[in-house]
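With one protein chain withheld, the remaining protein chains of the complex are depicted in position.
Right, subunit A next:
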Amino acid sequence: MLTGSKTTFKVRQMLPDIKERMLSQSGVHARSRDVFGLRCLPGECVLQRAVMVRKKLTAREGRGWVSGTLFCTHFRVAFVPQDSPKPDDNADPVLLGDHDVALASIEKVVVVGPNRTKLVTPNSSLKFTPEELVLYCKDLQVICFLFDRLTPDAQVIEITYTIAKTYQPLKPGSVLSFQNAALGSVEMKQFLSNRRRNTHMNWFESALDWEQELERCGATGWRVSSVNDRFEMSTSLSRSIAVPQKVLDTELKKSFAHFNEGRIPRWCWRHPRGSDLLRMASFQNNIYHEKDDIRNLEMILFGCQASLCVVVELGEELPSPADVQLAHSRLRALCLGDISTSVSVPDDKWLSTLESTHWLDYTRACLRKASEVACLLRGGHLTVALQEADDRDMGCVVSSLVQVMCDPHCRTQHGFQSLVQKEWVVAGHRFYSRINYHRDNDKEEAPVFLLFLDCVWQLLSQYPSRFQLTDDFLLALHDSIHLPLFSSFLANCQRERCKRSQNLGQSYTPVNGWRDMDSSSDPSDPPLPSVWDWSLQYSKHRRDRFTQPVPPTPPLQPLLNGNLNTNPDTHRLTDTIPGSVFLLSRGIFSCPANLLPWRGGGGGSSGVYKKSHRRAASSENVPGLERLLKAWALAEFPQGLTSTSGPQGPLDPYEPLLPLLMGPCMGLWKECYLRGALHAQAFSHPISANHPHPVERLAREVQQLKDELALVSTGTDTSPPAKMAEPRRADTNLNQNTNNGTFLFPAARPQSASAPRAAPRAAAPPTSTNHHTSRGPPPASAPPSRHGHKDNGGNKHTFLFGHPSVAEARPDQHHYPAPNNAKLPKSNGSSIAS
């Protein structure tokens, strides 16, 4: 199993023994748990432990030290604090405890002794007793253990050796043994096979999933094609692809040859204003024999927008995977520091060095490109096709960023997971090669996905209140990338995943759960869970922090529908000649003759076609498009919104979150990259930075108060508020959350502004801003009415319990604050006046 040298012997000796004991009489194991408090995974065995060890806590954990027991198993280095509660033996196994680190994420083991530090390798021997053990991890954590004088020296040395020998600098073969260590036991396999897939998210694995997405986005004119069901058309594409309705499968098949790797233009997302986002690889095989061919290509590219298509070339302005890799390795080196070599960047060069990594430049470039695309889409009724040579790296980044910016659904945890599933996992991002788990393909290695996470974090930090997911979630995802355990990341495309999970002869059955294990599972090949199975990875305590406490889980109803565009859109490009194609590159539109190779050069092959689709030389369209981009650049609010709904109008929830991109605005994700900062002082004020955002904390308090209010009011049966509380309790959790979140922020505003004033003031205008602050935009399906709001604006009581406009805005939902408005003044008026 373990391919180490000396340890292997030891482990082999131990393994069967322990396994046996555990299987036959779990009592032994249970007892050891009682003593040391470590809850082992099935099949996991403790190789070594050390008592009275102190672990240095990061800023996020509150800084300082916590003492407990340190374990090394053949899967992880675990640490159990002294006072941690007794583990529940019946709970589902969790791979990593709050203080644990998987051996596979460890990159370097360093010990600090009196006056020296030493890098410990499997072969090194220690000539001193370490005082400190520092684990440098691939996910940029630096974990530091301090051995107390009370820790027996033998334990200290032994555990250091054991960790040094068992941690697996990933190399071919070690990944498998690691997987086996974690998931290889019979119980674990059993456990995993019984696991249900998360049904709250869309996995995009079946045609049905895609149809759901089409429906959610209101993308009419598109259909799901299973033409690639057996990966015959394109090996890297998913089984199901969304293509224009009017293209038949037979026609579709002919077009695959014209694109690199057969990655034809596919539908990704529809903006509520009716624009479609497409992805494709570069054109190939520029021979177009038949006019049907050309017709099909045009149809696929234009989708259902007959008029206008903008091809966004991603190659030029965005970093190449090699750039990303270089930047990331520099960033790592900068942030981790290295006590073993004592190389660290001097303080006065910190920012310059940070700049020279170019990491922030690359996040900026991605965000800028995505902003451009988002603004184009906002214009409505055009097709934006992202084109990248192989459509497997930056295409993923930009298309998913655009959706995070534009689609509130993608800013929820499940929505985001679906997005990653759609644009990365199923779309064929080469996770396996890019992460390079096996260390056998350094050339291909590039943390493109981490770049994407950083971009999302930038958005999150600029719009903290518009996200339902938190940076804890992003961080967890960031860390999981480095664990070679998840099917999501251990393959380059859906085909590979399917291959692995089943015999190719069988047909794929997504209904049955993640994979079919009984038949094909073989000890050397444990079933792999999906990364989205968070409860397998983290404790509930940690998972709870993945989402904002108060903000809503927006209802998963189809929020988007392509017909949202009720406002006359002044940006609508009415002057467009049908069939115009433009290239957006470096912020400039152009229509190079060879943009679509089949139209190229006035050439003969497209001669027939030219008649129906006039050559897109219409430069008069360019201004229109440039206006769109300029709209973004100049920060103009779309006039459709301002003029029709006026200042009181609701913020279009699909108004993209456009990030500030100036130098000072691009932040460093310190919670991630500087987690291990060794130079941080150990002791500090209990309330330090890196805690939840103040707004979140306050929001939580408000929520608490509300709960208490509800509680109290139920207590007083006879008082009017009691009645108000009743329906609320009947609410489903989801609804409750939604209510709180949506009205909480908006509601506060008009009130705080108006309540203390004597004169009633038109509170309506602020609503326009409300939605800026609201975490979850109200469903688009309910056009808010404004009248009631205005009336209530001067009413001091309304805001306390709900925002009238919101209440009205969602008549379809049970909204507990609403009834309240009427009642409060009675019980409350005097007190407020006083």
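The criterion applied here is as follows: contacts are C-beta pairs under 8 Å (C-beta built on N, C-alpha and C of every residue); 3 or more make two chains touch, one makes a residue touch a chain; residues count from 1.
The working rule: contacts and distances are computed from a predicted model.
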Choosing from "phosphatidylinositol-3,5-bisphosphate 3-phosphatase", "U3 small nucleolar RNA-associated protein 15 homolog", "Exportin-2" or "Histidine-containing phosphotransfer protein", the absent chain's UniProt record names it "phosphatidylinositol-3,5-bisphosphate 3-phosphatase"
Full-complex touch with the removed chain, picking from A:K86, A:K127, A:H541 or A:R586, is A:R586
Per the whole complex, from A:E187, A:E215, A:D249 or A:E708 the residue touching the absent chain is A:E708
Filtering A:E355, A:D440 or A:D544 for touch with the omitted chain leaves A:E355
Absent-chain interface residues of subunit A come out as 347-352, 354-356, 360-361, 364, 368, 371-372, 461-466, 586-588, 629-637, 639, 642, 647, 651, 655, 657-665, 670, 674, 677, 679-681, 683-689, 691, 693-695, 697-702, 704-706, 708-709, 711-716, 718-719, 721, 744-745, 747-749, 751-757, 761-762, 765-766, 768-769, 772-773, 799-800, 828, 831
